[in-house]
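Comments concern the structure below.
In this view, the complex is presented without one of its protein chains, the others remaining in place.
Presenting chain A:
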Amino acid sequence: MPYTAEKPTPRETPEQLRARIPGWGADLDPADRPSYPKEQFLPTGAHWDFPERQVEKWPRERSIEHAFVTPVFGTSTPPKGLSGVIRKYAYRRFSEARAAHWLLLIAADRVDTAESAVTALLRGKPDNPVTETGILAESSPVADRVGQQRADAGHHALDPVIVAAPWVIGGGLAFSAVRALVRRRRG
C-alpha cells in the first residue's frame, strides 16, 4: 500500500519465476544489458570520416534545419505535379518545428493521390479500388468471420467520408478554378 512505507509483497519468488519462465533474469544486471551505456563507440564498419556524396539527380528537397543535403538519401519518388510544388514549398519555407510544414505535406499527399489516380488512368493503368483496397481478403472464409473481433469496426461509418473527402474537395476546387478561369476569359 502506498499509504504506508512498505512495498507490496511480490506474488512470486525469483525461484518460482525462474521455474515458470525460460530465461527469467538472464539480463538481470542493468550494466550488462545491450545498449548500455547509452552512448558508446562500437566499431561500425565505416571506413570514412564523412561518407562520399551520392549524386543528386534532381534538386533534392531538404529540411532547412540541415546545413546541406545529406551525403546519402532516398530516391524513391521525386516530387511531381501540383503536389510536388506544395512539397517543395513546405520544405523551402517552414522548418520541422512548424505545423504548417507538416500540414502542407499532408495536403500534398492528398493532392498526390488525386493526381496519381488521373495520370494512372491516362497511362492506361487505372486504379482498381477492389483489388487495391484488399477487400477481397474479406471474401475468403466469410462464414468464419461472423462474430469475429476486428479492429476497424469502430470507425467503419466514418471511413467512406474520409476516403471520399479529398475527391469531393478536389473536385470542388477544380470546378471553381475552371469556372473562375472561364469567367475571366469572358469578362
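Just so we're on the same page, a residue touches a chain if its C-beta (ideal position, glycine included) is under 8 Å from a C-beta of that chain, and two chains touch if they have at least 3 such contacts; residues count from 1.
Criterion: contacts and distances are computed from a predicted model.
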{"item": "Choices \"Zinc-dependent alcohol dehydrogenase\", \"Glycogen debranching protein\", \"Branched-chain amino acid ABC transporter permease\" or \"Aspartyl/glutamyl-tRNA(Asn/Gln) amidotransferase subunit C\" - which one is the UniProt name of the chain not shown", "value": "\"Zinc-dependent alcohol dehydrogenase\""}
{"item": "Touch with the omitted chain, as defined above, among A:G23, A:G124 or A:G187", "value": "A:G23"}
{"item": "Absent chain, residues of chain A that touch it", "value": "1-3, 8, 10-12, 14, 17, 20-28, 30, 33-36, 38-42, 44-52, 54-55, 60-63, 65-66, 69-77, 79, 83, 87, 91, 96, 99, 102-103, 105-106, 108-110, 112-113, 115-117, 120, 125, 127-129, 131-138, 141, 144-145, 148-152, 154-155, 158-159, 162-163"}
